[in-house]
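Here the complex is missing a single protein chain, while all its other protein chains stay put.
== subunit A ==
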């Protein structure tokens, strides 16, 4: 998978390394900005309140 991506990046080794780094940072950005904030309320790690049966705070 990663080998396939690497082979399809343009340019020489240095250009590929830079492009790969930018791609990786873009993925991290998307995760932090959109995916994790969406996933967090679904996961049971951060509830701090007591609540009546059924209702999520």
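We take it that a residue touches a chain if its C-beta (ideal position, glycine included) is under 8 Å from a C-beta of that chain, and two chains touch if they have at least 3 such contacts; residues count from 1.
Here is the rule we go by: contacts and distances are computed from a predicted model.
Peer 1: Looking only at the UniProt record of the hidden chain, which name from "Class E sortase", "D-xylose transport system ATP-binding protein", "Tryptophan synthase alpha chain" or "ABC transporter permease" is the right one?
Peer 2: Record says "Class E sortase".
Peer 1: List the residues of subunit A that touch the chain left out of this view.
Peer 2: Listed in rising order, the touching residues are 1-2, 13, 28, 31-32, 36, 39-41, 44-53, 55, 57.
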